[in-house]
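Here the complex is missing a single protein chain, while all its other protein chains stay put.
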Amino acid sequence: MFLKNCWYVAAWSDEVTDSLFARTLLDTPILLYRDSAGQVVALDDRCCHRTAPLSLGRREGDCVRCMYHGMKFDPSGRCVEIPMQETIPPQTRVRAYPVVERSRWIWIWMGDPERADPALLPDHHWLDDPAWRSLSGYMLHQANYLQVADNLCDFSHFSFVHPETVGGSVAYAKSQPRIERLDNGVRITRGLDNDEPAPFVKKLRPEWKAVDRWNNYEFLVPGVLLMDSGSVPVGRGGAGGSREGALQFRGCQAITPETARTTHYFFAQPHNFGIEDAEVTRKIHQVLIDAFEEDRHIISGQTRMLAFDPDFRMVPLGVDAALSHFRWVMNKRIREEAEA
Amino acid sequence: MFLKNCWYVAAWSDEVTDSLFARTLLDTPILLYRDSAGQVVALDDRCCHRTAPLSLGRREGDCVRCMYHGMKFDPSGRCVEIPMQETIPPQTRVRAYPVVERSRWIWIWMGDPERADPALLPDHHWLDDPAWRSLSGYMLHQANYLQVADNLCDFSHFSFVHPETVGGSVAYAKSQPRIERLDNGVRITRGLDNDEPAPFVKKLRPEWKAVDRWNNYEFLVPGVLLMDSGSVPVGRGGAGGSREGALQFRGCQAITPETARTTHYFFAQPHNFGIEDAEVTRKIHQVLIDAFEEDRHIISGQTRMLAFDPDFRMVPLGVDAALSHFRWVMNKRIREEAEA
Partner (left out) sequence: MFLKNCWYVAAWSDEVTDSLFARTLLDTPILLYRDSAGQVVALDDRCCHRTAPLSLGRREGDCVRCMYHGMKFDPSGRCVEIPMQETIPPQTRVRAYPVVERSRWIWIWMGDPERADPALLPDHHWLDDPAWRSLSGYMLHQANYLQVADNLCDFSHFSFVHPETVGGSVAYAKSQPRIERLDNGVRITRGLDNDEPAPFVKKLRPEWKAVDRWNNYEFLVPGVLLMDSGSVPVGRGGAGGSREGALQFRGCQAITPETARTTHYFFAQPHNFGIEDAEVTRKIHQVLIDAFEEDRHIISGQTRMLAFDPDFRMVPLGVDAALSHFRWVMNKRIREEAEA
């Protein structure tokens, strides 16, 4: 069961064009396309007549025609033409979903449309802020979204999963983050002064021998990570002090369940240095892909083990504080929704 | 659950030879072969001893020997040899099924053999009538047989699924067929005068600018379509008038469940023009294959969507009259069989 009344990232802006784009979200096949004004339309990707996928259909103006029996639906999901009959029964419609496009992400609301308030959207303006540059990343996890959320709530895995990419010293794993429990997620403040630079930092700044580094972020319902991270030569004060000359990032990541066993993962790593050089952006993006493939490998391993014993009782550790709170918040919200 | 007491097409005549041929029908693995007199034998493809497939066995005379422990069965399914012992317990047998071979189709009766009356077979003599020519078509649908039946009960999809093959104008979709509810299926009479020729008709007769066309057929339990279809230059009277110079067909199609999720589809398109020219027959057959691949694509899409929500309530339209009646007949017959 998924939380419905919240905004989910459905796609990167450039994934959705005039063409018909199919993606399953929350176990629900969705059709996405842009109308002639460029507005994104989101409809159930299933004709209400005989369940043929509308994504196998045809754009006609702002509408989409099912290419099984020719039913035509407008962007609101209303059927506007049944070729074989004059009258259109009122229940002849597919569900349309509220959509908001903002800063390169297309957000969708799968719950009660009355409650789809754009004010609830988190701020991820770094994705299209001219002072920052990033590429669009996408990956499909073969895992339940909460396993991916667990991973994102606890960066102590950096030293073990990512020793050659974004991780580094075991000291960083041992650094104790500050965990703030939020109503809609968790805020994590993590930093270490005078640490060995992470491998990717060594490549970008080979002359740096030691750094102050930080990963400060919120991880919010239903799975959005917004992060201030970076490294600066040691002694410049790190997270709490000056960031002059720092390598700074504003990571934006979002997970959206595809099904109970698979998860969409959208990610970007905006940086504000070297932004005139596309090669810098490309290299930073590649580090992310490499690191997230490492995550995917270990998370798929977890999935494989859980399949043998889905009820296995994990041994909780102190390091699980953030992920436990996030799971608690999600469970609470899902339960409340079920009761309402 | 499938209807048992009826004839199903098991194979094309030329699929079954002296060799052992395995095909699953109604979720039941069946072994087919010809005895020395050329008679088709149909047995459960499962040795009664330890369930090894008889189709991995060996023909010996008119019998088949299981190549696990050497049990030998005659065409009636009776065990006639157990190499390791003299006595043969009477329950040592596999089930044999009544079979009738007629006009290139091998029919099988999976229910009570007492009721297997060849008089119940429909007439499809066009498959081997010397005045008509056709090739043998076969396809496996990744869908429940009723989805394929739906497709065959309603040709309004021609204009949307088959615009480049057997379909054509939207006007044809809008033409109102006459639906006659039969005890064992449905009779459909559909035609349109002064219509644009279907794409394949344009290729066969490029000089024809407008035609009277028709698709008149019965779709009978458990899924047999027998059709009189064709096109004739406009004004010659169409279905009700003269067919002089017409392109005429006697489509013979049958669907047989392989499992609840897969369906055998046998098809041919006998024609009575240009029958001395094998290339004409080949071209007509290719049109059918192309068109039925189009059907398979959209039907697989349906299957994919139904998997997300098997209980989805479809919105019924007037155009569903024939398929609704066919489903009603099938359900009724299956229910009666279960109660008997």
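Letters A and B mark the chains as written, and numbering starts fresh at 1 in each.
One rule holds in what follows: contacts are C-beta pairs under 8 Å (C-beta built on N, C-alpha and C of every residue); 3 or more make two chains touch, one makes a residue touch a chain.
Note that the coordinates shown come from a computational prediction; the quantities given were computed from them, not determined experimentally.
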Looking beyond the chains shown, say which of A:150, A:195, A:212 or A:258 touches the absent one.
A:150
Pick from A:182, A:234 or A:298: which residue touches the chain that isn't shown?
A:298
Residue of A:140, A:170 or A:260 touching the missing chain in the full complex
A:170
Contacts from chain B to the absent chain lie at residues 24, 27-29, 45-46, 48-53, 56, 65-70, 82-85, 89, 91-92
Where the unshown chain meets chain A, residue by residue
150, 154, 156-157, 159-161, 170, 173-174, 176, 297-298, 301-302, 304-306, 308, 312, 314-315, 317-319
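As a working rule, only the chains that are shown with their structure count from here on.
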From the C-alpha centre of chain A to that of chain B, how far is it in Å?
48
